[in-house]
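Missing here is one protein chain; the remaining ones are kept as they sit in the complex.
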Amino acid sequence: MRLLVRRLTPNNSPAAIATTMLAAILAAMAIASLLFLDFGANPLSAYYALFHEPFGTLRGFGYAVVKATPLTLIALGTIVACRSGFTYLGFEGCFTLGAAASAWLALATAPGQWAASLSPLLFFPAAVLISFTVGALWSGLTGILRARFGGNEVLISLMSNYVAILIVKYLVAGPMRAPGSLPETDQLPHATWLAFIIPGTRGHAGVLIALAAAFLVWMLLRKLPLGFELIVSGLNPAAARYAGIDVARRTLLAAALSGGLGALAGLTEILGVQHRLMDGISGGVGFTGVIVALLAEMNPIAVLPTALIYGGMTVGADAMQRRAGIPSSITFILQSLIVLFVLASSMLRYYRFNFAALRSKKEAMQA
Amino acid sequence: MSVFSQAFLVTWLTAGIRLGGPVLLAALGETFAERSGILNLGIEGILLLGALASYLTSIHTGSLWLPLFAAMLTGFAAALFLAWMYVTVRASQVVVGLVFNVLALGIAATVYRRTLAHASPGPIAMFQAVHIPWVSDLPIVGPTLFSQTLPLYLTLVLVVVAHFALFHTRFGLGLRAAGENPRAADAAGISVPRMRYLGTLISGAAAGLAGGYLVLAQIGLFRDSIVAGQGFIALGIVIFGRWSPWKAALAAMVFGTCDALQLSLQLLGTHLPEELLLSIPYVVTILAISGIFGGRDVRPAALAVPYAKEA
């Protein structure tokens, strides 16, 4: 009798999911511990820094929220697109373009510029609108190529990232560059910064945008007829067409919504954290957001804790480097192992322990 | 000197072809993966691991061919893991590929630090340019195409081999069927998982080899930043080349020469924004795969779609 028995369908009970995920995370951490030891660091104190900093200190928690904000928005964009059958990977591009758009408007409110008289009360709605529109138009291009011409959105959106990043690179090196200085813009006027709303931390009001977006996406997908149409278009385009749904238009709408959300992520980063536009501000968040959506099993509410944990881990990784002297390369290994093992752990749910086998073995040994 | 002088053309095109070589090799392998239905974004990381393996082997053995073999083996091993994730676990190919790249960067940086951080091993043995008799004396094509290194010639031979394997063998037919219509392939008795494992393994071996090519024929050293996005450029080349080895070769040369043109033009005093020049290949790729210009959509229909046999 075998100790492990293969099941026909995976065990998808919450307990099973939680157990296998935990096992995966522990396995990844065990492997990384060996590397910590190799570099002469105590794994226990390293892991203490990893979790205590973001979740045990107010300051670290503020940073975790700051990190989670763009991740949440991009993950939400991924969910809208993916549920509608549109696999979009162009968030790096939407993020940078959204950041550029909001920086452009913010710089225009500086004294002497054309929007100098724009009141802060109007500035933020205008910035959200303009960023969202730029992002929606950008991803909409991919949407049109897919809906109208049948192009492959995965590959087109992947390539479009390079173009968007080069556009912004050109902007900061040329037209938007601060005079006589490095390839970056001037600092944005203070009135255009998102307020720091968690006292004693750098946690800014962008998190409210992320929370509102999570609620709206949840409403859209769960409560509104439009959301139902989107999901049906994604699950079975032929059936949706038969039911009278204009699938091409739904695809385009999903593309625009997800790109707009990605651009808002750029807005929160520029108005809440960087306060100036430069090359390379995305730092890969456009891809990390997709990973967060996947780990949250495409659920808009589950995205919130997942993004917070993932964001917290990057904050904790910094602390780990500061406190325990762990080189950043090892935290790369730890983070990617955790994600890969969690993905692979779904395999475990195809198996169950055969306790009877254990018992019979024991009996055999006693005999 | 003008754009049309022979010296300018030779210098520019030679540089372009050299820059295109390793990415073409990686793209050839990726063509097999994608034809089988696997979008292997992990080749960026495999390139890096291949480069590291070849460099470490080179400084320990001083050999030329052994490091190339080590790079291929490393790529093969990494691809075995990736194939398991893609095909057996059926995890999202995009996420697995991207996360694997981060893992590879972490591994390469850590291993490099542990083994070589403070020792500076000096130059390694490298492939030298081989002038092919007679043809290398031809004007322009001689110095640009027939005075290159062995890995480039090998890559060009592999273009022919890859074309033959994909379109003129039973194996190629099965591979393409797995990527085009896995259910029908299954019904016809082709093992889709087997084909996809093979496609991924071929892409891994080629990407590993390309990493070795980069180290042993181009730059002769290792740093954890040397791959610098070349794996992603290889992905672009596969798409630009419409999943055909011939066109991939052409696409790699377009990418390489665009890159080299940006260097050459600076010496002529023309100052085009570098971003404009660098974005041309991507824009062309997007247009080429957009479907706007009609033509059959040659993309493997089941690309990046995990396949589960109905129970």
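Chains: A and B, in written order; residue numbering restarts at 1 for each.
The rule we apply is simple: a residue touches a chain if its C-beta (ideal position, glycine included) is under 8 Å from a C-beta of that chain, and two chains touch if they have at least 3 such contacts.
Note that contacts and distances are computed from a predicted model.
Participant: What protein name does the UniProt record of the undisplayed chain give, "Basic membrane protein A", "Transcriptional regulator", "DEAD/DEAH box helicase" or "ABC transporter ATP-binding protein"?
Facilitator: Hidden chain, UniProt protein name: "Basic membrane protein A".
Participant: Of the listed residues A:Q187, A:N236, A:N299 or A:S346, which contacts the missing chain in the full complex?
Facilitator: Residue touching the chain left out of view: A:Q187.
Participant: Using the definition of touch stated at the top, determine which of B:M72, B:A260 or B:A302 touches the missing chain.
Facilitator: B:A260
Participant: With respect to the chain omitted from the figure, which of B:T200, B:Q218 or B:S290 is a touching residue?
Facilitator: Only one listed residue reaches the unshown chain, and that is B:Q218.
Participant: In the whole complex, what residues of subunit B lie against the chain that is missing from view?
Facilitator: 1, 7-8, 10-12, 14-15, 18-19, 22, 109, 112-113, 116-118, 120, 122-123, 126, 128-129, 214, 218-221, 223-226, 228, 230, 259-260, 262-264, 266-267, 274, 278
Participant: Please output the residues of subunit A touching the missing chain, sorted low to high.
Facilitator: 59, 63, 66, 173, 180-184, 187, 202, 269, 273-276, 278-285, 315, 318-319, 321-322, 325, 327-329
As a convention for this text, only the chains that are shown with their structure count from here on.
Participant: From the C-alpha centre of subunit A to that of subunit B, how far is it in Å?
Facilitator: Each chain's C-alpha centroid was found; their separation is 29 Å.
Participant: Quick check on the complex: what are the subunit B residues that touch subunit A?
Facilitator: 39, 85, 88-89, 91-92, 94-96, 98-100, 102-103, 105-110, 113-114, 224, 235-236, 239, 273, 275-276, 278-279, 282-283, 285-286, 289-292, 297, 299, 303-304, 311
Participant: Where on subunit A is subunit B touching in the complex?
Facilitator: On the subunit A side, the touching residues are 8, 35, 38, 87, 89, 145, 149-152, 154-156, 158-160, 162-163, 166-167, 169-170, 173-174, 287, 290-291, 294, 327-333, 335-337, 339-340, 343-344, 346-347.
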